[in-house]
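Excluded from the complex is one protein chain; the other protein chains are retained at their positions.
After this line comes subunit A, so read on.
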Amino acid sequence: MAQHQNHGGHHSHGSMKEYVIGFILSIVLTIIPLVLVMNPILSKTATVISILVMAVLQFVIQLVFFMHIREGEKPRYNVQTLILGLVIVFTIVAGSLWIMLFNKY
């Protein structure tokens, strides 16, 4: 897997291969939503869901291949913080939409 070249006792993360794979996957996950939106082959709801899923996938790819989220030292405080942040973001976005859309009717 990832090459870990240790220079002077440093933990260095990532390899060229990892970055190239991450980059290619990101490009693919950008082109697919574009194609789906430009040529609507799916229904509107299906298109919205699939492009959102692909955005989330791309987020995961950047986390794994570029930010090396899996390689942190244990205990993984960075992952715990991220999960807390995502829970807050989800609550804010879903909660706002729920309340404000309910208000409109």
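By our rule, a contact is a pair of C-beta atoms (placed from the backbone, for glycine too) under 8 Å apart; a residue touches a chain by one contact, two chains touch by 3 or more; residues count from 1.
Assume contacts and distances are computed from a predicted model.
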Chain left out of the displayed complex - its UniProt protein name, from "Protein glxC", "Cytochrome bo(3) ubiquinol oxidase subunit 3", "ABC transporter permease" or "Hydrogenase": "Cytochrome bo(3) ubiquinol oxidase subunit 3"
Where the unshown chain meets subunit A, residue by residue: 1-2, 4-16, 19, 22-23, 26-27, 30, 33-34, 37, 40, 44, 47-48, 51-52, 54-55, 58-59, 62-63, 66-67, 71, 73, 77-78, 81-82, 84-86, 88-90, 92-93, 95-97, 100-101
